[in-house]
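Note that one protein chain of the assembly has been removed; the remaining protein chains are unaltered in position.
Presenting chain A:
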C-alpha cells in the first residue's frame, strides 16, 4: 500500500496534504464509485445500442428492413417485429433492474461517512466527496474506501492494524506503519487520501468484467453460421429455379394474365426471389431460440438459488447463481482450480493432539481401548473450572487434564513452553476477557490450548512475559527472542524464570529440531518420531517442542556476542544466524504438537467424487509448500498410493526446466515399463508420442510446484512441458503463487487444453483466477466480498461444488442439449416445407403457412413444451447423479450436443419436412372433399400442413420429454389446445368481419378439419415422421446403451436399488510425509516484540524501550516494509481495507 507507487502509470504524484485548491489543479478523479452503466436519460439509447450490437438482434433488424421492401417482402412485417420487440423489451427490463441494484450498492459505498480535515476542522464527509490530498481521521473498525497513506496513529510508533478480509479473506490483522517523519504527529489515526475513486488499486485492477460465453454458445454461433450458409445455398437454388421458371413458364403465364408490371428480367426476378426466400427461411434460426436459451438458463439459475441442499444454515447463506448465462457449462467442467484457505480449509486451527514425553494425549479410546476417531458421544474435557478458558476449545482426552493435576513436570514444562514461545499479543476487551491477536492462526491454537489447560499467557512487554500457571501469576524475563525464518524453521525464546533459571524454549519443524537434540534423547526421539508420523498420517500439522537449560555464564557470553553481532555492519545476518545455531543445541525433547487445519465440511467426499467424475482438481494457494502438501494429503488429493509426487521447486529457469524434464522422463519411463519395456524412445519421438502416451498413462501422479518455479515454468519454452506434465498428473498443487499466477495457470489450461475450467476461491487474491476461468465460483458468507462479487456462482461451502456440478451442471447441460436438438429439429421441419413448396409455386416465395401461423409458431404454439423440457427434464434423479459421478462424463466429452448431433437433428428435421410436405401433396393432388368440393385449395393445404406440423412436433416433444411433470402436461396439451383455439378464432366469422384483409382464412378450419380425409393425412404424416425416430432410438438404447440408460433400466428393475457407495474411506498416509513447520508464519515479528513497537505505551517500561526503539527503528522498518510490500503487491486489489 505504501511502497508500491512505481506500479502506477503516473510516474509520480505530488500531493499537498490538506490543500484542496492545489490538488484540484491536477484534476484527479473523485472518490465516487461507479459500477452502474446507465442513468435514466442514457438508458434507452445506450441499452438499445448495446442490444443491437448483438449479432442476433442486428440480424433480425436487418431482416425487418428487408421485409419492408415491397419487392422482396414475402412475409409481412409483423412476423419479425413482434418477436423482436418482445425480446428487446425483455432484455431491457432485465438490464434496467440489474443496473438499479448497481446504483443501490454504489450509493451505499459512496455514502459511507468519513471524517475529513477541512478548514482546520474535522468534518463528516461522505466517502464519495473525499478528495486526493485530504487528511482523514479513521477510528477503530471503520471501513476504508480509498487508497490511503498512513500518517500517524494512536498506537505507539505509528502502527496500525488492518484487516484485509474484503481483499483476501484473511481475518488476521496486518501491521502497517506510518512514515517515520509523520508518525509522531498526532493522536488517533490520520490518513492521507492518495488515490481516489476509479484510481484506487482495486478499481484499477478489477478491469472490465469479461463477457463469458459457454462452449455451447460458441458452438451455437458456429452452427448459426452454418445454417446461414445453408440458407444462402437454399436461397441460391430457389433463385436459380425462379430464373429458369420465369424464363420458361412465368413469362407466358404473366402475359396470359396481362400482368404487364410483372414483366421483368428473369435474372433480376431470381435476385429478388433470393432475398424473399432468405426472409421466409430465416425461421430456421428464429429469434425465439436466443430468448428460450436465456429463459432456460435463468430457470436453471433459480433452481440453484432455491436449492436447499446448497443452503448453509451456519451462515444463513443460500447458493447464488450470479451469472445466469453459464449454467450448462457447469456440466462440462474438466479442471477445477481451487484456492486453499477459506475454500478447502476453514482457516481455523485447532489443537488436536500432542505427544508429551513419549505419551500421546488427545487420542480418544473406546471402552475396549481401541483408538477411535473423535465422536460426538465422547464428553469433551470440562474447562469451566478455568475462568480464562476459551469456550470454543474442545479437547476429548481427559488424561492430559489428569496429568496436569498430578503435576507431571514434563507436561507442565510443555504447556509452559506453549505459553511462552510465540509471537502472540494479548489484550483485554471491554468485558475483561482476554483476547489474543495472533499473527498466525496455528500459533494462536497452541497458545489457546495452553491457556485452557491452565497456562495462560497474560501479557508481554519487550522484556517480560507474564503467564498465569494454574492460577498463579508468573513473570518471566524475556532475555532473547530467536525469531522464525524460512531457513531456520523454528523459533526460540530465552527466558529467566522467577527462580533465576535461564531456559531456552524452542519449537520448530521436527526434521530441524531433531538434529539439535541432546544425545540422551534418543529413546524419546524414536517414540516421538513415531507419534509425529502418526499425527502427520492424519493430516495434522506438527511441531516438535524442546527446551534447554542454560547456564547463566554461558548465556551472558552468548548474549554479548549477539549484541556485538547486532551492531556489526558487515555480515550481520550471518553472524546472528551462527549465534542462534550455537545456542539452539543439546536441546531436551519435550514432545510434539499436532494442530489441525480444519478442512471445510465434506471436502474429502467432494474431492473424491469430483475426481471420480474425471474432474481434475488443482490447488492454487499462496501458502507454503509444506502447508499445501499437508492439505493435499488431508483432503485426499495426494495419497500414498500415488506412484510419484513430483516436486518442482527450482529457483532458476534452467533448474525448473531440468526438474520438469526429469519428472517427465520419470513418468514416461515408468509408463514405458508398464507398456513396453524393450522399446527405447528417442527423445524426439518421445515428445511426439507424448500426447498418445498421455492417454495411456497408468498410475496416479501428482505435481507440486511453487510460485518461483511457476514463474519460470510459465515462460514460453517451458510452458508446454509444464502443461503436459501437469495434465498427466491426477493432482496438481501450486503453492506460493500470486493472484496473477493463479490467473496465468488458469489461462494456460484454458488456452492449450481447450478444456472447460472452473475456479473456486474466497478472497480477493482469487479474483483474477475467478475472472479468467470459464466459471468462477466464490465462497460466500465470509467477510470478504470481492471473490463473490467477481464470481459467477457463489455458495458458502466447498462441498456444494459437488452438487453444483454433478446435479445442477449435469442437468443444465443435459437439458440445454436436448433443448437445442429439439429446437433445431423443429425449425428445420417447420421451415423447409417452404423450400419444397417452392418447386410447385414457381419459386415465387409463397409461404406454405398463413402469416399468423409463422408469427406464432415459435413463440406460442411450440415454445412452452420445449421450455418446460429445457427447464424440468431429468434423465436420472439428483441422488443418482451424485452417486454415479461417471454420469458427468458425457458433458466433458461434449457428447450430447455437437456438430454431429446437430447434423442428425438437421437430417431429422429435413426428413420430417419432406413427410410433412409430400404426404399432403400426394393426398391433395386430384382429391376432392367428402361433399365433392375441391379440397386442394391453398388455404386448406396451409391449414392441413400447419396442423400436421403442430401435432408432429408435439408428439416429438412428448417423446423427448423424459420427466413428465404437471407443467409438461399442461404445456404440451395446452399448446395443442391453444393452437386449435387460436386457429378457430382466427378463422372465425367475427374476426373476419372486423379485419377482412388480415384474416382471410375465414371458415377454413371448420371446413378442412371436418374432413375425414384431412385427418387421415395428418395421422399418416405423424406416423411417418415419428415411427422412424422411435425405431432408431429403440435400437440405439438396445445396442449401445449409455450409462444413464442402464441406470434408468436398473432403477426400473429394482426400484429400491441403493446406490453403490463410491466414497472411499480416508486413506491414512504413512510416515515420511511430515510437514516441516507448515505454519503460516511471517518473519519479523520477533523483532517487533523485542523492540516493543507493537505495544501500547502504558505497557512499556518508562525509558529503555523507547530509546532502544529509536536506536534501530529504521532497520526493521525497512525490513518489514520490504516484506509487506512483497505480500501487499501480490494482492493486486487493495481498496476496502478494514481497520
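Convention: a contact is a pair of C-beta atoms (placed from the backbone, for glycine too) under 8 Å apart; a residue touches a chain by one contact, two chains touch by 3 or more; residues count from 1.
Rule of thumb we're sticking to: contacts and distances are computed from a predicted model.
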item: Among "Glutamyl-tRNA(Gln) amidotransferase subunit C, mitochondrial", "Cell cycle control protein", "ER membrane protein complex subunit 2" or "Transcription initiation factor IIA subunit 1-like isoform X2", UniProt-listed name of the chain not shown; value: "Cell cycle control protein"
item: Residue among A:234, A:789 or A:923 touching the omitted chain; value: A:923
item: Identified contact with the non-displayed chain, of A:97, A:252, A:387 or A:651; value: A:252
item: Residue numbers in chain A that touch the chain omitted from display; value: 74, 141, 249, 252-253, 255-262, 276, 302-303, 305-309, 311, 313-318, 781, 783, 811, 840-842, 844-846, 872, 874, 878, 919, 921-942, 958-959, 961-968, 989, 992-993, 996-997, 1000, 1002-1004, 1006-1007, 1011-1013, 1016-1017, 1020, 1023-1024, 1027-1028, 1030-1031, 1033-1035, 1037-1039, 1045, 1048-1050, 1052-1053, 1138
